Each structure stands twice: as C-alpha cells, then as structure tokens.
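Shown next, in structure tokens, is the structure this report addresses.
Of the protein chains in this complex, one is absent; all others appear in place.
Each chain carries a letter (A and B) given by its place in the written order, and its residues are counted from 1.
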Amino acid sequence: MTRATRLMAKDISVAFAKPAVLDELFVCIPDGKLTVIVGPNACGKSTLLRALARLQPVGTGQVILDGKSIHKQNSRSVARRLAILPQMPTAPEGLSVRDLVIRGRTPHQSALRQWSKDDAKAVALALEQTGMTQNACRPLEALSGGQRQRAWIAMALAQNTDILLLDEPTTYLDLPHQIELLTLVQNLNRETGRTVAMVLHDINLAARFADHVVALKNGRVHCEGSPTEVITEKTLGEVFSLPCSVIADPIHGTPHVIPA
Amino acid sequence: MILRLPFLSLHFSQRAASVGSGLFLALLIAFVASVQLGAFPLSLQQTWSTFSGNSEGVQRMIVIEHRLPRILTAIGAGAAFGMAGSMFQTMLRNPLASPDVIGFNAGASCGALLAMALTGDFVLPGAMTGGIITAIAVSALAWNNGLHPYRLILIGIGASLTLMACADVLMTKLDALTAAEMAKWLVGTLNTRDWDDVFLVWTGLALLTPLVIWLQFPLSRICMADDIATGLGLTLSPMRMLITATAVALVALAVSVAGPLPFVAFVSGPIARRLVRGGSPAVLHSAVVGAIVTLLADIAARSVPIAQLPAGVFTAIIGAPVLMWLLLVQFRKGTL
Partner (left out) sequence: MTAHTASVPSEHPGTDARGRWLGASVLGLIVLSMFALRFGVRPTGWGQIWSAFTAFQPLNPEHIVIREIRLPRLIGAILAGSSLGMAGALMQGMTRNPLADPGLLGVNAGASMGVVVCILIFGMTDPADFVWIALGGGLVAALLVYLLGGGNQANPARLILAGAAVSALFLALSRSLLLVSQQTLDVYRFWVLGGFDGIEFSTILTLLPFIAFGLALAIPGSLVLNALMLGEDMARGLGVRVGLAQGLIGLAIVILCGATVSMAGPIAFVGLIVPHLARRIGGSDMRWMLFFSAGIGALLMVAADLLGRLPLFGGNMQAGVMAALIGGPVLIWLVRRNGVSKL
C-alpha cells in the first residue's frame, strides 16, 4: 500500500446533496513533490483541495496532516505548515500588494508582535520571487488579472509553509504567464523541497510540470502516478471521455495530449 | 510592546499616521470651541485661565460642572460608537452594517420603553438589559455551526424590525408627557451629563480600547474571504463572537451615557476608511471621527436658540455632508 505522507485524505466523503461530491476518497500527497490534481468539471477537484486545507468540513473519514486529523488541530499551527490559495480570492478595496503579502505572515505574527525581521525577509523574498517588487505599492484593483494572481501567490509564499496548495493558479493568465508561474512553482518545489499540490485544467501543462498526477472522477481517485503512467489515451478516455492521442513531447519527453 | 510596521509599509503607515494626527487635531479644536461656546460664551483667554486654575467662581462652575462633563461624555460616547460601527462593518464586510444590525439599539429602545411603561422609571437599566438580551438572542439564533455574517445580518434585520415595531406600539401605551420625554431619550441626548457619566464611559473605554487595538489584527484579516482568513490560520467563528461581544459592549457603554445616538456608528467607519485608504479597518480613526461628529452635534444642539434639542437630531446633519463630500471628491479623483 501507499506509504504514509505528511498530508493525506483518508476515505473522506463530502456531500452537499446527492450524489456525494467526494465519495470515500483516499489520497496521499507525496512529500517534496509537485502533485497536480486533474479531472473533468464537477469531479470534486476543488472540494478535495479545500478539504485537504481544512476549509471544507468532511462528512466521514479524515484529512491527516503530520499524523493528526487536520480539522482537530489548531488552525494557526496548521497555517504555519500549510498554505492554501483558493479560487477567486477577494480582498478589501484599496489594499496594496505589499499589505496583501504582509497578511500572508499572519500565522507567524501575533497582535502584539506584528512585525519581525523574518517577516520583512519573507515578504521581500515572496515579492521578488513573483516579480512583484515594482508593483508592491500599487492597490490590487489597479493590477491586471495576471499581476493580481501573482500577488496572491506571493501572499501564499510569504506564509512560508512546507506544503502549498493552489486551486487553479493559472486562471486569468496568458500562456507565457502560465508557464512562468508554473516554472516558479516548480523551482520552489525543486529548490526548497516544498510539497506542492494544485488543481490544473490544462492536462498538457500538468504533464509537463507534475511529478505526480492524481486523476479524479466522480468524487474518487481514478488513478494516480507519474505523468507518463496517468496521462495515457486509455485513462483520458475513461476520466474525461475524451478520445485523443498521446504523444511524447518532442522537447521535454513528457506526455502530450492531442484531442481527436 | 507593539512594534508598528516599519519601512516596508511606510506609504500606508505614513498616511494612517498623518490622517490620525489630523483628525486628532480637529478633535482638539472642536473640544476647545465646545468649551467656549454656549449661553455663556468664553474667550480663549478665559478658557485658558479656567484650566490653569485662576478664575472666578461662576466661570469655573460653568466649565467644570456643566460643560466639561458634557463634552467628555460626548467624546467618549462618540468614540465608542465609532469603533463599534467600524468593527461591525469590517467583520460583516458590509458598509451598511452598524450595531443596529445585531438589534442592540432596537432592543435597548424596547427595554427602555418597557421599563418606563411597567415601573415608570429604570430607563437605563431597562435599555441595557433589552439591548444585551437582544444581542445575545440574535447571535444565538444566527449560530449554526459557526457565526456566518450573512445569517447574522438576516436574523438581525428580523429581530431589529420586530423590536422597533414593538417600541412604536409601546410608545402609544405611554401617556403623552412620558412619551415626549422618552422620544427625546430615544433620539439620544447629552443634556445634563455629570462627572459620573464621564467616569463610566472613560473607564469602559480604558478597559475596552486595548482589546480593540488587539482585535485590529484579526479584523484586518477577517475582512478577506472566509477561505483566505481560515487558510491564514484564523478561527473565524470564535473570533467573530469576540468581535461582536466587544462591539456590543462598546455600544452598551455609549448608549448608557448618551442614549441611542443615531448615525454616528454608521458614518464614522466609511469616513475614516476613505481618509486612511489602503483597505485598513481604521478602527481607531473611526473612534476619533465618531468623537468629532458627536461633539459637533452637541455643539450644534447647544447653539440652536430653541431650548434643548437633543444632539441625536444633529449627528446626521454633521456626519452626512462629510460622507457626501468624500464620495464626491473621490469620485472626481477616481480613487474610490
């Protein structure tokens, strides 16, 4: 069986109505790897990510972080180990990029100690990594969609956690920015050994950047493994009902999907 | 022990600091003007001599026994209303929210009228009991695996409207003279305040303000989406309970010395936030704005020649144009 990892979902079920969104789903997020969750619309990808980040209460089963149920742990202590960037985040009007990134430091701060050298370092680093240093003083509303998304990612980076969960981080970005952002995430993973799990829509990008792919269908894990194992004509047919050919990317060697 | 954000948030911090000192200066000017104005006007020199201790009896009595308690009560009550309103607006992410949302004022009015109708006295204890019971009942009714802003707002509307209607009905049960007296109290008045009121409101503020300052930290995060605030490690529902309880305590304090002054709690937050900008909850700035609005309303109430209009009539006349002006100016600049 699968080896225990720091973050895993043990037979979790979530049901808003019938049929259940997640149905006794079991998944381990491999430590130190870049995991991408794929699947058709409404298969429960976002719900799974939200459940992994304790944003979504689960009906049965439990999400385990470091050996204990995440929902029973102190939320602040979880936030020091795990950061989540939800879809379509909103912030109050007029908030500047820097103020937003500073809020990412919340779990490391307290009302009485609102600023430390570590905070300053982490904020500066997050701004630099996302290339937002020049825009730090601008209010969020004044930014383009892509810049705004990078500001939010900078916030999640400033949280400085071992585990980073991203829900469709490439929404609103054009292809160059998508590549840039995913490269950034990949570098973070390679250089700092952070565990990253994200939901992506684009299977080719998933194949290109992921170490580990989890394919969901109808609230269950259909299959998981390396991109070459998961992204095949057979599984894509089963998961997405998409007739297609999969070839090896001539440059990177990763699987590349060509819809029929 | 509080370390303010240093160079990294210089821009924001500078603005908050300069706006803060500007507001404080305005409050100081309003304070001095308030001491001088009235049926027995004082010159600046006379005012100074009163405070420095060498003045004749009548002048001293007017200032110390009559004007100062009233002024200090106005400042304290206005500050409490301002902070409470700003906290509710930030927490519920709704610019229309004010302590009325949780039904406190409606409950207080109802309690005061009920006490008057049943016992002919005990207006203040009745108001406090009514307001606090309502606030607790609304929170309890809205609680459903946690405290959700939207649910709180809806339950609050229901409770508030019902109690306001009850207050109207109760009003018709009182005799004309008592009804007129109660109507004045319900508008909010600062007439005949004494040093007891001053001590009450300022002791309360001294106890609650550190808590409010502490709460600014979670408040400036709780105003982001629920998912983000949770992801940052905040426990939303207990925090919301704490914020609600603090805001209700502040309102109770203010109502107990000044009656349910309308509009102060609503208007202070938007004015302060629009001055400070940068998406900050600006709770302390709201306190100063609230104090200024209440003090000016009281000055207006005292300056109008017709006898003893309640200050509550003037809070909107003072506060609304400021908010309108800010909306207009920021519209021109396109910096909303």
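Quick note on the criterion: a contact is a pair of C-beta atoms (placed from the backbone, for glycine too) under 8 Å apart; a residue touches a chain by one contact, two chains touch by 3 or more.
All figures in this text were calculated on a predicted structure; none of them were measured in a lab.
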Of B:A26, B:I64, B:I157 or B:I213, the one touching the omitted chain in the full complex
B:I157
Could you tell me which of A:M88, A:L112 or A:A248 touches the chain that is not displayed?
A:M88
One chain isn't shown here. Among B:A117, B:L141, B:I213 or B:L242, which residue touches it?
B:L141
By the contact definition given up top, give the residues of subunit B that touch the hidden chain.
94-97, 101, 141, 144, 148, 150-151, 153-155, 157-166, 168-169, 172, 262-263, 266-267, 270, 304, 306, 309, 313-317, 319-321, 323-324, 327-328, 331, 336
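Throughout what follows, only the chains that are shown with their structure count from here on.
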Can you list the residues on subunit A that touch subunit B in the complex?
50, 53-55, 75-80, 83-86, 89-96, 98-99, 102-104, 106-107, 109-116, 120, 123-124, 137, 139, 159
Okay, in this complex, where on subunit B does subunit A touch?
1-6, 8-9, 11-12, 93, 213-218, 220-221, 223-228, 230-235, 277-280, 336
